[in-house]
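As you look at this complex, bear in mind that one protein chain is not there, while each of the others sits in place.
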């Protein structure tokens, strides 16, 4: 029996705020290289960057009925995450649903399926990360679950998890780990800033990261030409 | 024996004019969800939107000879629709052919294959919807049909049919049905406008479309938490 | 045993200079339709256009260690060409490595794999042609060859070869043939300019290229309607 | 409004009989290289070969309701041809439907979507050509057309057309052209038999087809080694 | 920090025994159309059918080290389920690892990546469901988790869950639901048997399932020819 869960726990607002401006790739690295959605999830316009809390929505193939149920569960600061129960690239979402989500303060949509009306969505500045752009409309016949854990583009997303999305793609951070991940992200950023300056000044990664000995150990040889081998 | 048909009947100019500004997804819905080309047909730049009458052109794989034959059949307001007789992503079309089509008043190209010179085509504002961008050149050895019905990206297109293309993709409207489809499009747009305002004001689709009872009937249950199931 | 070759011969600077502004598709045609990389190699932003000399780098799947070795081999005017030893779309390259390459005067990156930090790379105006955009990070465990011949996106690239890349894709010109290819490119461009003007004036390719007789010979028939067949 | 057409004209039984044993590739060649379905259409077991008359069936994505409507329209010697109205790989068809079709004398199924129960279908010797094997079940909510022209895997199929399918794939022959195509197939086969014997005896295609002069004309040079160029 | 969990709870042996011979598609239907792995997961030989308990194993791209760790966790009746942390089709598994698993009574392998030595695996009758067949070898450098929940080919698998795999593909049944699912499967099978007999006898699904009225209600019209519309 399909359910819509109404009282989900979300990552705290303060924590979410810390992730504004964080890059999805950095977050992914910081939390041990997990939680990345498949690389076919692309933004409909660039640049685009959001960080918010997941409301999750299962949909049947070619059936966007449950999106309307999910809209009601959304609050300001949420990101709607939609996963079809079988692969589908139909156009589940267009400017009317975006208008409704925007009215509720939703930051964007992540959908492992198709989206349409992207010219209007771009004008509205409502960002969408999707598998496809497709004009194909949907029926409204099959009920599915809202706010249960879903697998979206290969990643497990629980309702209330943190979603960070930008031009590189989408990453999910588990609600329980969000604070810890943030402190790791902050360390990485500080660390990267120092390196960026040294690299910009012409220093080599080989030296900064002290790689030369280990490369030699693993057998790398430098030769002037291929004839020298 | 390959033929080039010279006297095709086109959708009337007045009717075509009514479709300027119509969205491909809306047209697709309005005519009963048919006529959409495959979602791999993407515009080379955005935004782009055209509505015009189809001149159709078959081409052999890696052979763009017939494009030159097709050019002569084009009139102002036409859209050239190109379908290879076997799947191919080579670059059939570039800025020289675009210059020729533009000189004849053609609005754009829809090609289930590759296109090249897209930087120049973008500067020229000559829109193309294609399956691929590819620099690979073609030979000129095999004759095929011009202005016969073709299957382009999975959709059947007759010469003279109406083509509506925008950022979402491409849809074909049969010549015989264009007027009827337009009145349906107009109704949808009016209807959508009302809904957009209500949704923007915060009303829910669940209420506007009166979905709550039917969802219940189909078994959707609302629970506070997953533990409540 | 993996090697890094340090003294590669590059296409002469003067020759490279001649290719600035040349289009990849034209270069591909001029050299007899060879050397084109697969059409899945797309630029991360548009427009983008470079011509430079190849430094080649093999990488293991999900392992970007050798990029650091390759950076040291790069000079101003080079293009880094990266080929994984097994298909992989992980994000091998981001803004830190780009900062390092830029500091050395490298013009861009061509990688048959994934790239990340594309928002920053776009801001930096460091162009990348890649198979994918992907946030997935890499390990640093396996040594491979630098500056040996590699197959990148289906094309054989020798270190020192000329790389021409633009919005259409990427083409490689063999070091030995670069001068000869340039003179062919120049001829094509002159020739195309004349044709462009004639086509813009409304002349048909059918007439300019004198195709009518050969089309007839190959059996093309003109009919008014399909009923006339 | 969706329709089911009940009185379709089929290719005559005698004509169909002539195609038993004909290969799809030969038929495709004989009719001027048209009518071939996309190469992703593969048989679920091999060898398999049928020739029969098409009953066509549109289906909505993830909705196999109309298959039941189509079954009733099938007669002995028919082949059921199924085309989804939007791309879908769900498992529309299994052993129960096959049992029903077999009871009516249907020869096989051609479906631009998924099929399941292939172990049982193989045991039953009920051949299926499909885009995918997929266990994913379907709903029964949306009505579509039966026995109207459909685009299936890129080819236009009219009800009553001839379908020839074997290990290479599927080809459709228009009802009006079936007799003419058959006589061309017969000629090809006779011709091929002679060539097969000569080739088996060691004669070269270069000589049998007298290709040497034309190859020379087009510029082919024979050299002992690459150094001789 | 990566972990290997040693004491996992498995579906009871008695319950697993009930699923021997059950078809993956039927199980998928019976449990409400969930748990199906992506359709690209294909068996290396046919027919093949197993039902067993999952030992789960994460692997880094191009790194099969953890398979050795996972082998030790396997017991008779287990199925090894392998999920790379980023998409990869390299050949993680061959006949040596199969020999080791077979020695431990493992029933088969489910891997969202590549497999090699398939000729030997076929001779050994060790079934594998994989995304690819690929000879590409792996390194042994990166540790990942064993026996934690993984997303494999789009489905969430917990260690100890039931895996049912056959010619159609792979489905996972949650440990907690296995008994309940089995009773639903049994009901379906009984029900299907009755239907199969009626269909074989020539009765139509339209009548058995009483679909005619609902089809009419939804607007399906029967016409003799398309001209009758």
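Chains here go by letter, A, B, C, D and E, matching the order in which they are written, and residues are numbered from 1 within each.
Please note the rule applied: a contact is a pair of C-beta atoms (placed from the backbone, for glycine too) under 8 Å apart; a residue touches a chain by one contact, two chains touch by 3 or more.
This is a predicted model, so every value here is computed, not measured.
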item: Chains shown that the absent chain touches, full complex; value: B, C, D, E
item: Contact residue for the chain not shown (choose from E:53, E:89 or E:174); value: E:89
item: Given C:34, C:75, C:125 or C:216, the one touching the chain that is not displayed; value: C:34
item: Which of C:17, C:124, C:151 or C:194 contacts the chain that the document leaves out; value: C:151
item: Residues in subunit B touching the chain absent from view; value: 60-63, 86-90, 134, 136, 139, 141-142
item: Touch list for subunit D against the chain that is not drawn; value: 23-25, 28-29, 33, 36, 39, 42, 46-47, 49, 166-169, 171, 192, 195-196, 199-202, 204-206, 209, 211, 215, 218-226, 229
item: Where the unshown chain meets subunit E, residue by residue; value: 1-8, 65, 68-69, 71-72, 89, 91, 94-97, 99-100, 102-104, 114, 116-120, 122, 132-137, 140, 142-143, 148
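One rule holds in what follows: only the chains that are shown with their structure count from here on.
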item: Any chain that touches subunit C and subunit A; value: B, E
item: A-D against D-E, pair bridged by the larger set of C-beta contacts; value: D-E
item: Centre-to-centre distance between subunit D and subunit C (centres being mean Cα positions), rounded to whole Å; value: 39
item: Rounded Å distance between subunit A and subunit E, as computed from the means of their C-alpha atoms; value: 28
item: Multi-partner residues of subunit A (at least 2 other chains); value: 33, 36, 39, 86-87, 89, 134, 136, 142
item: Topology of the chain contact graph, where touching chains are joined (line, ring, star, complete, other); value: other
